[in-house]
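Missing here: one protein chain of the complex. Every other protein chain is in place.
Order of writing sets the labels: A and B. Residues in every chain begin at 1.
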Amino acid sequence: MNRKGLHKPWIAVFMALMLLITAGCGTGAAPGGEKASDDGKERVIHHAMGETKVKGTPKRVVTLTSDATDDALALGVKPVGAVKSWTGKPYYDFIQNRMKGVQVVGDELQPNLEKIAALKPDLILGSKMRHEKIYDKLSAIAPTVYTETVGNTWKDNFKLYADALNKKKEGDEQLKKWDQRIADFKKKMGDKLDTKVSIVRFMPGVVRIHHNGFPDAVVREAGLDRPKVQKKKEHSSEVTEERIPDMDGDVMFVLTFDQGDGKGKKLQKEWMNKPLFKKLDVVKKGNVHQVNDVYWNLSGGIQGANKMLDDLYKYLVKNDQK
Amino acid sequence: MYRTIQPLLSRSAGLVWLIVLWAVSMIASVKLGLTHIDWHTMKDALTTEQPTKEQLVIQTTRIPRALIATFVGASLAVAGALMQALTRNPLASPGILGINAGAAFFVVLATSLFTVSSFSAMTWIAFAGAAVSGVIVFAVSSVGRGGVTPLKLTLAGAAITAFFSTLTQGLLVTDEKTLDEVLYWLAGSIAGRSLDHLWQILPFFLIAWLIALGIARHITILTMGEHVAKGLGQRTAWVKMAAALVVIFLAGGSVAVAGPIGLVGLVVPHIARSMAGNDYRWILPYCALIGASYLLLADVGARYLIMPDGPVMKWMSGLGTRVLTDEVPVGVITALIGTPFFITIARRSITH
């Protein structure tokens, strides 16, 4: 899986370049020229802020969300600039190699507009939820495409990004592969699909029970069930100790957000040692699994989703065969 | 002269009454909340060998909370009473005079810049913060011919509060990690605090309370005026020093455990004085009991205000994706209840 992930982008980039060359010099030779749009190369992208026209295949892309970076890389596009990842220095470990030389343009909550402008991008990918107020400024720099939100809409986001990056075909292929994997997973799970999956996340100072974020969307799509108290339309609940019983389920996945200072891990240890936690059925049965917060929550794109599905295979399908 | 006419009996009766109030608040704090707990479960919770989930909730969260609320509430109230007596300012309290803000800033600074996480270190840092802001406020307001006037003290307190909370905000804006971690604590919260913290701070609280009771008689004399006290042969400087030390231990310790919970120290002494008269040997125990009950009940309120599936959250559920939260920090409740008190006192004390 890892090896595949490393090679594919280069093939895609190569193919994209070939495509560009064969598509005729018309577009390539007249950057900024008015006539470029004449040969139907200008595409209208419908997105959270309205419509944006994007010319040809963007080559200098700036990504302002974690999922945009994840998806762009998956589609074989290496951004020229990206916001700092939530953890990692400066990007998540699993994309670090492929992000060499990519300029950090501030953080996701407050991107550095001048750094973005200095990169002279030809496409900016962001999210209305995060960057609504700076849309006008970004649009003045380059065509800007926003998703509505991040997290549980990851599939729509991926389609939108693929569209904007002029990688519709690659995007559809990957989604088709995704669907096949999901179908395969469901088949292998068989009648175990009613497994109730509990998702708990520890952050410095905060403990969350997940309801409807990114991991929840993937688990839902995989056909798995959730404990009744965790089926809510809100993103998650920030809980006090009294809510520990709500964490029970057939299997529990534990996500820990830790930025290297050990604070998230410390809190997790504290909570998992509480008598109330140890009393949970899922704990007694030994069905608690620590998973990677980057794949399960932070990255938020198609690569994260696939890695999450790997985990579901690993922990659920295997158990099934026992 | 400082002996009042009120008979000992009625004051003792008041004390008994307050002990009952505190006991009822304790029971309410243990019984009420997200997890439904019936009387039977509660009765067995302390003796059972094989606790149920509900009984574990009582043992591991409800009882620690109730104890912390008791000690912090009592300490803040006693600190407030001493400050009001010392400054002869009805608006004085650890929150208003910037003591809490100073302690909070020092704690956030330590967490954020120096990544201090041991609680005992944090306690001393909170003491230092309380002391520093206390000294600044007092120094600033004592300049000038009028000496320390209530108004100058209050304004200096406001300025110091503004100063330290700005610095705290600055740290948090530049350091999101710490923001998430301390947002709750910073508003003043006793949810999720461990009993270990309380045990570490308890010796300071107890010593401070004992000193407070020990100097209570002198405090009463001091409230009659510096001249009277000196005339009666009191070494006022020593009394003031001792009282200041007590305030720093109580306020700093409370902030270290539960964050800067505001307006408890302002409101409670006024109630206590209206019940107990002018003798601080009575006022201080009254304060402790009322303060404890007040914070216990406010904490119960904090559990219900935005409880999931409660009325507020039902109304909010139509308003887009969000993270549900079980409780508000108790500091929000005390601020909202305390403000009308503050305004009433301010209106009463400035009459011209």
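In this text, a residue touches a chain if its C-beta (ideal position, glycine included) is under 8 Å from a C-beta of that chain, and two chains touch if they have at least 3 such contacts.
FYI, contacts and distances are computed from a predicted model.
Asks: Between "Ribonuclease", "6-bladed beta-propeller", "Septum site-determining protein MinD" or "Iron ABC transporter permease", which matches the UniProt record of the unshown chain?
Replies: "Iron ABC transporter permease"
Asks: If the hidden chain were put back, which of B:I58, B:A292 or B:A335 would touch it?
Replies: In the complete complex, the chain left out is touched by residue B:A335.
Asks: Out of A:K78, A:R201 or A:H235, which is the one that touches the chain we can't see?
Replies: Final answer for the missing-chain contact: A:H235.
Asks: Which chain A residues would touch the chain omitted from the figure, given the whole complex?
Replies: Contacting residues on chain A, toward the hidden partner: 104, 106, 109-110, 112-115, 117-118, 120, 129-130, 132-134, 136-137, 140-141, 235-236.
Asks: In the whole complex, what residues of chain B lie against the chain that is missing from view?
Replies: 91, 95, 136, 140-141, 143-146, 149, 151-152, 154-156, 158-160, 162-163, 166-167, 169-170, 172-174, 176, 179-180, 183, 187, 262-263, 305-306, 316, 319-323, 325, 328-329, 331-332, 335-336, 338-339, 342-343, 346-347, 350-352
Definition applied: only the chains that are shown with their structure count from here on.
Asks: Please output the residues of chain B touching chain A within their complex, sorted ascending.
Replies: Answer in residue numbers: 33-35, 51, 53, 56-57, 59-61, 115, 117, 176-178, 180-185, 191-192, 308, 317, 321-327.
Asks: Which residues, counting only chain A, touch chain B once they are in their complex?
Replies: Where chain A meets chain B, its residues are 107, 109, 149, 203-206, 208, 211-212, 232-243, 245, 259, 261, 263, 266, 274-276, 279.
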